[in-house]
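Moving on, here comes chain A:
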Amino acid sequence: MAKILMKGNEAIAEAALKAGAHGYFCYPITPQTEVAEYLSRRMPEVGGVFLQGESEVAVGNMLYGAASTGKRVFTSSSSPGISLMQEAISYIAGAQLPAVFVNIMRGGPGLGGILPAQSDYFQAVKAGGHGDYHLLVLAPSTVQEAVDLTMLAFHLADKYRNPVMIIGDGMIGQMMEAVEFPDKYEEPELPAKDWALTGAKDRDPQVLDSKYWALTGAEGRDPNIINSLYLDPVKLDDNSWILHEKYETMKRDEVRFEKYKISSDNRLLIVSYGTMARICETVIDELASEGVSVGLFRPISLFPYPAKQLREEAQKKNIENVLVIEMSIAQMFEDAERAILGAKPVKFYGRTGGVVPTPDDVKLRIQKLIENPSYQPSREA
Partner candidate 1 sequence: MPGIKIDKDYCKGCELCVRACPQQIISMSKDITVRGYFYARVHEPSRCIGCRICAITCPDAAIDVITNGTTFELFHY
Partner candidate 2 sequence: MKGVAMNNNEKTLFTRPEALVDVVTHYCPGCTHGVIHRQVAEVIDELGIRGRTVGVAPVGCSVFMYNYVKTDFMEAAHGRAPALATGFKRFRPDMIVFTYQGDGDLASIGTAEIVHAANRGEKITTIFVNNAIYGMTGGQMAPTTMPGQPTTTCPFGRDVNLTGYPIRVAELLATLKTPAYIERVAVHTPFHIIRAKRALKKAFTYQVENRCFTLIEVLSTCPTNWGKTPQESTQWLEENMVPYYPLGCYKDCEKVEASDAAV
């Protein structure tokens, strides 16, 4: 299929449709409203369900209801709206339903601003809702990667019966790049959705065992119950351990990252993700042409975090400093620091609130750090 020039928000929307996600519930919020506007036209074309709800609170819960049918569903929002969806995310994780959330991050906290930021890292990765659960979080840095990861997200959501978040920022949402969609979406086999609610007939209800699921009407089978309530503490503990095992499997199988210009000449290792990583790549290229070698470790899966692989890179003899660069105030920095476990000094540079560091801002701090390894980067250089 030919490449087409598409805006990030719209490309993500189209990718979801290609992955067979024919249910979308939304609420407008800048900078992701184009996802909704695009789908309000496209979803009826594929015979799917499009609904603008009355609030993000309602939308998250509509997602819960729609996911219970066993079909692929998703929503998109931005930071303040994602905050409103935390209740639904917790319930969806607890009830083990698959759903995809797209967060096109903007400046916060509070009403914040509408320009790009990466300040929802904690909320996404450490679980913004209550209870022992995690979201599987994927962070694209180009529009093409956003397309690929969105399609993957639906597969992973079904595979693990867990909500998955695609975390982008306003830049990715708004910019236009050439993208390619596969003609036919090939994916490995998934387990059957016998948990879905499809209607129960002629059967006695049984307490839901976490292996059964979609609600399809209990015609010819026992009723299914999609639930996260377990008053018996042992059962609730069990449920949380079942979720935990899924996360351990994810940590083993779903770690994704990319290395850029990593070599034994590097004196500095940059850790950055999303749009910020692209800016770092530009700087790395510039520095390379000036004879200065710097490498980038770019996490793609924020949960599970590529901790082991990051530590391996950081421990290499040639690395003097690790510099975490992000559009937040040292959120991913904490995970990077924890991954490296004191093997090397880990430093942070970032701006937030919608301020996007320019390549020059980044280059200046890298140069200072290489010149003086004990330099502490800051806002004012």
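Candidate entries met the following condition: all candidates are chains of the complex that A comes from, given by their letters.
Just so it is clear, a contact is a pair of C-beta atoms (placed from the backbone, for glycine too) under 8 Å apart; a residue touches a chain by one contact, two chains touch by 3 or more; residues count from 1.
All of these numbers come straight from a predicted model, not from anything done at the bench.
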item	value
Touching candidate for chain A, same complex, options 1 or 2	2
Residue numbers on chain A that touch candidate 2, as the complex places them	23, 25, 49, 51, 53-55, 57-59, 61-69, 71, 73, 87-88, 91, 95, 197-205, 215-220, 223-229
